[in-house]
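Excluded from the complex is one protein chain; the other protein chains are retained at their positions.
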Amino acid sequence: MTQTTPEPQVRRQRAQVKVRTFRTDRWWLAPLLTFLGLASFLVYGVWAVFDPSIYIEPYIAPFSSPCLAEATCPEGARLFGWAPIGDWYTLPAGLLILGLPGGFRLTCYYYRKSYYRSFWLSPPACAVQEPHGKYTGETRFPLIIQNIHRYFFYGAIVIGAVLTYDAILALIHKPLGVGTWILLINAALIVAYTLSCHSCRHITAGRLNHFSRHPVRYRAWTFISKLNAKHQPLAWASMFSVMGADFYVRLVAKGIINFPYA
Amino acid sequence: MEIERHEYDVVVIGAGGAGLRAAIEARQQGKRTAIVCKSLFGKAHTVMAEGGAAAAMGNVNSDDNWMVHFRDTMRGGKFLNNWRMAELHAKEAPDRVWELEAWGALFDRTKDGKISQRNFGGHEYPRLAHVGDRTGLELIRTLQQRVVALQQEDYETHGDYEAYIKVFAECTVTRLLKDGDAISGAFGYWRETGNLVLFDAPAVVLATGGIGKSYVVTSNSWEYTGDGHALALLAGAKLINMEFIQFHPTGMVWPPSVRGILVTESVRGDGGVLRNSLGERFMFNYIPEVFKDKYATTEEEGDRWYTDQANNRRPPELLPRDEVARAINSEVKAGRGSPQGGVFLDVSTRLPAAEIIKRLPSMHHQFKELADVDITTEPMQVGPTCHYIMGGVEVDADTGAAAVPGLFAAGEVSGGMHGSNRLGGNSLSDLLVFGRRAGAGASAYVDSLPSRPAVSQESVDSARAEALAPLERSGENPYEVHAELQRTMNDLVGIIRKASEISEALEVVEKLKERVHLVGAAGGRIYNPGWHLALDLRNMLLVSECVAKAALLREESRGGHTRDDFPGMNPEWRRKLLVCSATEDGSAVTVEEKIQPGMREDLLALFEVSELKKYLTDEELS
């Protein structure tokens, strides 16, 4: 094709707007509340790991379960009475397993959104300019590690099973205990949160292109997809429930809460 | 200022379904092709089509075939259709739809994995390939992505995406240029910059859509200013059937800003019913004689049809669009309308809420967002809206060629295919079938040329002067002229017409033609909407004059043309087409009668004689 004049060279640049955003609503409120929520969880978590009151018959604090260290786990707290880590290990038992649920939440697609927004302000809210000069997202180390989320998911399934087992033990031994029911609710929320994970959705059938050839997996995917739509509320509910249950057990273990059906 | 100049084999004006299909065909035939469109690529009015594309694939009912589709089309158009076009359309539509699937379209499916088909007004069997109620979007996106796929092929072989097919988006063509009798190019301007542009090309395919913006209440977007109709007229081509305008029966009537926007016919196809302010399903009172044996006469039978179509006749809500539009018009005039001047269209009492949301998602969305009405709990208010013009450039059925050598037309801008009234769903298939044929026709024409026609400097100079004129005047605001034209056409050449009113409209148009020479556009050339409108006004006025003049001449009522003073259909008039032509400067429009050729024997044999008697003269029948 012949063309006698070049494309018009109008100076093309974006609107030179000086303000960060023209939003008039309280866009800062959501990241602020998220920050406070997540920060309280972190603070509590650090305290809980080093707090020794992890067990009182028949309750075990969820942050320290499964309890695997010989030195720091009371007899009844051990999973099936089993403590594979010898007495050379004297640090808190919770540290051993914390990586699994911690890593699961840290790499969770919802939590990523919430802390990128509220801690790293990248971005603080939609259409609000972020304060960073450069951005590479999850393309390089360390954030590229976020891609291992599914392996934490496998681990989290185990943790969910252990917490369910703990709650059932409590139900057998103390069916009318307030703690039993707190642990049961917590286990249910943790399992629901774990199953609602995006990786889980992918593994059930998301990776397939022909649902019709895998009817069972498709049904599982449909179910997980419904849970997945509630991933955010489940993330918060299970975070507060695990924190609440853990705190409750420790208070009972310390004797601060002390009544027959505690 | 220098004018940007491009050389192509085929220039397609318009990037809706027909334009893109034509361009794809031209490029597939190895022609260097330009697509020129007023909006961004992929925004054309085709996205608004909701119902589906009619194609007798027989996926849902295996009794369906091209002959049934042909019959339905001819009946819908009251036998005024160009029968050859109707034949080609019915035969080729399935291939065109299947082709889209191979280009990535994802239609809704039947249980056995084929393309699902839905019922629609005037179609005997479920026939419309669809995707929910956003079929037009699927169609335009698929064609858009096909263009991109071809560009990627060209990039592989030539290292340039735009080597063989280029989109000139937001670019308006204001004149076709000729060398003697034949097309030699097109002249226009970039909307963004106001810079002028010249296309040197031996073949031009018009695919500019309709004329709705000459009316106040319309489902059409701002682009529908009759550009292609006017360009063809000014280049010496002829328009036919301009008196036939389809008023879609169900447009939104409230809020005022969205008045006219479409409520898809699928609402009725899926069970929605029309009621007046007394709560009556009034359509049962409006079944015309010719359709008496095809439609249910009781509500019970109509309701049974939705689940058992073999043993019941369809409800009269599914009569052809012109019948429904007139019925609504009559109800409103008789004082049985809804508060905002329409009638009620109710689906909320007919289907469970979840089903409504599943089947009519974009209608649910549209009413919720635009009118704050939840269609799962309350009825919609609807009324007729100017929707489609059956008339357009007179073309050869097989190639889409107009009377001017090198000029082709496809889609809404061409005339004949739909006769006096178009069936819903026949538009999308029309775009595909005749878009492809026009693209192929243009390619073959280019191949047959001994030498390229030349663009003369005088024609460029006069086109340039014409385009820049409004900028150099500081006259009347073009919006005022436009508003008056819209009111005039809406009130005086609307659904129901009479001689005295049409004559009055013609007087107004005459005065507006004077005023349009005086309108000015304040501001510069960069994206100046006032200037753009001033230029579009020429086209709207020309087309309006054709519509009004043809409407005055045709002394009968048929399809999209209803004369209060001549209420019946007249077989004598069926044989006649009204042909519009204009002088080169567009100052005068003339309309002449022309006898249309009789239908081929084998096609005629597809109908019962008793049915033909309703439409044809005794002379034709013998």
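Letters are used for the chains, namely A and B, taken in the order the chains are written, and counting of residues starts over at 1 for each.
The rule is simple: a residue touches a chain if its C-beta (ideal position, glycine included) is under 8 Å from a C-beta of that chain, and two chains touch if they have at least 3 such contacts.
As a convention for this text, contacts and distances are computed from a predicted model.
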- Query: Name the absent chain by its UniProt protein name; which of "protein-glutamate methylesterase", "Substrate-binding domain-containing protein", "Succinate dehydrogenase / fumarate reductase iron-sulfur subunit" or "Long-chain-fatty-acid--CoA ligase" is it?
  - Reply: "Succinate dehydrogenase / fumarate reductase iron-sulfur subunit"
- Item | Chains on display which the left-out chain touches in the complete complex | A, B
- Note on the structure: Checked against the full complex, the residue among B:114, B:498 or B:515 that touches the missing chain is B:114
- Could you tell me which of A:74, A:102, A:155 or A:206 touches the chain that is not displayed? A:206
- In the full complex, which of B:261, B:433 or B:460 touches the chain missing from this view? B:261
- So which bits of chain A touch the chain we can't see? 10-17, 21-25, 109, 112-113, 116-117, 122-123, 126-130, 132, 134-140, 143-144, 147-150, 198-199, 201-202, 206-207, 209-212, 218, 228-229
- Query: Which residue numbers on chain B touch the omitted chain?
  - Reply: 39-43, 45, 47-48, 94-95, 98-99, 101-104, 106, 108-109, 112-114, 131-132, 134, 137-138, 141, 145-146, 148-149, 151-152, 155, 161, 192, 221-223, 254-258, 261-262, 362, 365-366, 369-372, 477, 479, 521-524, 526-531
